[in-house]
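With one protein chain removed, the remaining protein chains of the complex are shown where they sit.
As written, the chain order gives the labels A, B and C, with residue 1 at the start of each chain.
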């Protein structure tokens, strides 16, 4: 019961984040194809952020599905994650409007890094609530993918000032790694059913 | 369980898309009836897009109802559909502000075409997850309506440059065809109940 | 099942309508109390529209609770109602920014009237889906309140041009009448439980 409402609230926030991001894409004044050109970097940064919100929604979905109970700490850990994800429209817009300039690219990486940390804190809170022997605990195992992506964000942030496009590539690479859904959790859930 | 959350998230995104579209309709400065005139094309493009979001919501509703299971591929196919539908407010606003000019009308058709393709990919992903012998498989049958509408969009896009109003009529015609809910699925569901 | 998703989607749209309306209330530039004065009419029109969205949500809630089944016609009747309610932020903002001038006040009344007609069409669609002998049919009975409010809106629209404040009072009066929840439906539901 409680879990359902936490999921519904998170879905609501993520659904709005994904949609409101497009409000930064101001309708161009002319009707020519040329008029779309200034919108292009905003569109590309929107695509990247859409991927990230999709990834978080998918993995959040899987993780909550494996969790058995939630408590007050989980509720706040979840709100903490939503806080960082709610900053995505702002940094996406800033990065897009400045054609992926160094400082906005670094700030984008910081928001991604903080979101990743918040996601891991939420995982810890859920494991603590479910018990060390729980299905979720076994499902998460040694969180290699989470550690790798945090390391790549940490490299991407200073890299923005040296080679901003390489930082963008790093962010995209991490997104593509994560688009493969969390097989670990899917496997454990499947195993339980047999 | 999993299906419910996918439906809830899609509903959230579609509900926001439908409402945020109206934010493009800026409140006119004067209080006279004349002041409403520049808003009229935006209003008309809003009506068309509202119909489309309604159609997608209705058919999504029916298709998910007939589906038995979802997996990681379905989640991403669904996000892919939501991505294209989330672009509707932008192209609706651009088309409305430029009084249905050629380029925005063509771009609007492209977003409609990509949404239709994404919907069919979602249908394939659902059938693959449910099995070739599933209720959904039989319900979808030979998807004539889907093929026709894609063909009409594909005609509408180049037509925008020759006769933009004919392209608009095509888009409206496809919408009206789809407003008749998917009887195929309704029939199969009813048959199962008897 | 189907009913749940229709309710969830309607809740989503109404929740966004209620919140997005406030985006019309632009943050004033100064920090003095004087700076709030131009926002006051927008705030008052927001209060009136908030009441109306609350009334529609409450009565929609009650009516759907009494309904037993939904079909394709009900889905479209519901979308039709949501369409008119989604226009509320625009007319609210226009009316507020022009200090309740005649034309915006009349347009506001037209949106209220269309919403009321759409609500009654939804009620008819639900009764048709549930059967003439259904609980909902008996619950709605002779819809005096609905008829009265439509009559008052129909008076308010031309009245806007003669005495705009009287029209506002009429709109407010109808809102206050409706804030009393639909006892008819509550009674029938209670009777069924005994």
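Following the convention adopted for this analysis, a residue touches a chain if its C-beta (ideal position, glycine included) is under 8 Å from a C-beta of that chain, and two chains touch if they have at least 3 such contacts.
Remember, predicted model here, so these are calculated numbers, not experimental data.
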Among C:25, C:73 or C:101, contact with the omitted chain is made only by C:25
Taking the entire complex into account, which one of A:75, A:121 or A:179 touches the absent chain? A:75
The listed residue (A:101, A:117, A:166 or A:179) that touches the chain absent from the view is A:101
What subunit C residues would touch the chain not displayed? 7-8, 11-12, 14-16, 18-20, 22-23, 25, 27-33, 36, 47, 50, 54, 57-58, 61, 65, 179, 181, 186
Could you pull out which residues of subunit A are in touch with the chain that's been left out? 1-2, 5, 8-9, 12-13, 15-17, 20, 23-24, 72, 75-76, 79, 82-83, 86-87, 89-90, 93-94, 97-98, 101-104, 107
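We adopt the following convention: only the chains that are shown with their structure count from here on.
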Taking the mean of all protein C-alpha atoms as the centre, the chain whose own C-alpha mean lies closest is B
With centres defined as the mean C-alpha position, give me the subunit A-subunit B separation in Å. 26
Centroid of subunit A to centroid of subunit C, CA atoms only: how many Å? 37
At least two partner chains per residue is the criterion; list those residues in subunit C. 12
